[in-house]
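Below: one structure, written as structure tokens.
Showing just some of the chains, left in place.
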């Protein structure tokens, strides 16, 4: 069960959903659940910049993926997170879980994104006009992560 | 030492090599020692409630030991995804 292939990537380039989909569909699972986070433009954000802790980030994402593989019977797990400057509409994060049955895929997908929000060393800075602001963590993220404990 | 996000900005640097005395045993004591070196650093590190740390890339609390640590990082609460 722990042999499920895990793919973790932290990258400056855009997330290639077609390529990620091909990889996760190649596992012969019957059910694939995915989550994609996009930069929202709705509150005047012109640029979002993501800083991270190289090395520690990849280890944290791998730990999140391994947590999912330990809890559910999964065929594959993917976590791809972008860093650097991004524009509204661009993909920040893509997670996917493949399984024989849809329950495991759907739950694991929710677990991956919930844990990632609190467990991985990323920091967001939003630029609106001339003002750059570091994004504060949200209590709801910690509540969402805690429900898996 | 590594600094990230607004800790990095306020410290004015992303990394530095330090050599604290052996009496500095925990992350919290290290933050006190860093802050005592310079008024600007004291201001940068004043908001202890919003400081998080990692010792050799493991997330820890301010009470954690730094004995034998090779890489210590200070940063704000994370906001990824």
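Think of it as A and B in the order they're written, each chain with its own count starting at 1.
Just so we're on the same page, contacts are C-beta pairs under 8 Å (C-beta built on N, C-alpha and C of every residue); 3 or more make two chains touch, one makes a residue touch a chain.
In this text, all values refer to a predicted model and were calculated from it rather than measured experimentally.
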Written as a formula using the shown labels, the complete complex reads A x2, B x2
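Just so we're on the same page, only the chains that are shown with their structure count from here on.
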The distance between the C-alpha centres of subunit A and subunit B, rounded to whole Å, is 27
In the complex with subunit A, residue positions of subunit B that touch it: 2, 4-6, 8, 54, 57, 59, 73, 75-81
Using the touch definition up top, name the residues of subunit A that touch subunit B in the complex. 37, 50-53, 55-56, 59-60, 81, 92-93, 113, 116-125, 134-138
